[in-house]
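Here we show just some of the chains, and they stay where they sit in the whole.
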Amino acid sequence: MRILVINPNTTAAVTDLVAERVCAVAGDGATVIPVTGRFGARYIASRAAAAIAAHAALDALAEHLAGSGPPCDAVYLACFGDPGLAALREISPVPVVGMAQASCWAACSRGERFGIVTGGARWEPMLREFVSGLGLSERLAAIRTIATAGGEIARDPGAALARLAAACTACVSEDGADVVVLGGAALAGLAARIQPAVPVPVLCSVEAGAHAVLAAGKAGRCARSAPTADTIGLAPALARLLGGA
Amino acid sequence: MRILVINPNTTAAVTDLVAERVCAVAGDGATVIPVTGRFGARYIASRAAAAIAAHAALDALAEHLAGSGPPCDAVYLACFGDPGLAALREISPVPVVGMAQASCWAACSRGERFGIVTGGARWEPMLREFVSGLGLSERLAAIRTIATAGGEIARDPGAALARLAAACTACVSEDGADVVVLGGAALAGLAARIQPAVPVPVLCSVEAGAHAVLAAGKAGRCARSAPTADTIGLAPALARLLGGA
């Protein structure tokens, strides 16, 4: 099975972090094909950056499908916030799993009320709406962000670990969470490191999505639903994909 | 007062249609500055096309703000579906009004349960989610789409009038609507033409948004809320705007 991992921000180091985690989860079961957004924000920390990332994710899928290699069996949209997820599903010939969606559902199957901890203050209202759109507002104990954005955490995770752990613990003691999602591509793998300091399970969003995309890839095919569209000004591969080619 | 009218699809003829309607509503009260998306679908009729249009709308605002002319006092996002609305508000120094949002609120102040009629079958689920996001699901009587997409209607409105009127009337007789929104930039001005055939008020989405953007422009300023972001691969004006310039 081949998994296309799309990092819709434009920082290849984050893509590498994510790909490494997905490989670790997949073991021999799948080949990981990592791609990075070709345009947009280095780190996604606003609605504007997320809107552009949705386009970049579509572009990345189109490039992959137009490539000479074998097509993937499933797509992993590896940004906690899932920019462009519904649009990707519309044009993708294979299942698409979003990191935030998969993480929230995993959290709901592991506890009664979940907290989310991530980096970057603007994510709080964005994720609140995201969770509401999933119909899970009543299950959400809290969203806590630390001022350091995901990008900075990725560059120096050690400095952020204590603050992430403190935020996770506050989700439990102050907000009543019984499971916490550590959300964000740049935080890949940190959940295990802070788990000892947190009294409830801490889920790694990258791993939660990885488990889900492996399951989706095994379970099967999807139907492309988007009508064809004439376009201008897009990258050739995306234009062809939207045009029905 | 100067109103920037952003048509986020890439068909200048639709931009002209919308601009003409906005001018008619504004009279001497405002100058209209129409712009058309520089990339993306000719007509927006899918989630993928809408996702790209959100980027195009941000790009259009950035181009305007970077231009040599005086800046606008308000922005009118003139696509029924409001792609990129929240992102635009995040980076815009002036109020931003979305055509669909303004139309739904206008409908709710004119009747108890509203219907929406537009072109293109894929809009039905997209608009249903949009209305749900506004918290208005209980006020929505029905969304009815006619197979002909907005683009085709714009090219030959005469042929579509009877079908649009029939869909509006069905919203009333079958779904219980007491007001109907004729939604879509490409349908600008058609509401008045089909009104005689429909037993309840038919709102033109272009005009509803025009009234709202004029009010917003008069009422005032906004606060830019997006953090600055380093980017790659974007048009220079958008990169500068996101970068905080």
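Read from first to last, the chains carry the letters A and B; within each, the first residue is number 1.
Just so we're on the same page, a residue touches a chain if its C-beta (ideal position, glycine included) is under 8 Å from a C-beta of that chain, and two chains touch if they have at least 3 such contacts.
Fair warning: this is a prediction, and the values are worked out from it, not measured in the lab.
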{"item": "Complete complex - number of sequence copies, 2 represented", "value": "6"}
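Assume only the chains that are shown with their structure count from here on.
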{"item": "Centroid distance [mean C-alpha coordinates] between subunit B and subunit A, Å", "value": "30"}
{"item": "Residues on subunit B engaged by subunit A in the complex (per definition of touch)", "value": "10, 38-43, 45-52, 54-55, 58, 84, 86-88, 90-91, 120-122, 129, 133, 149, 225-227, 229-234, 242"}
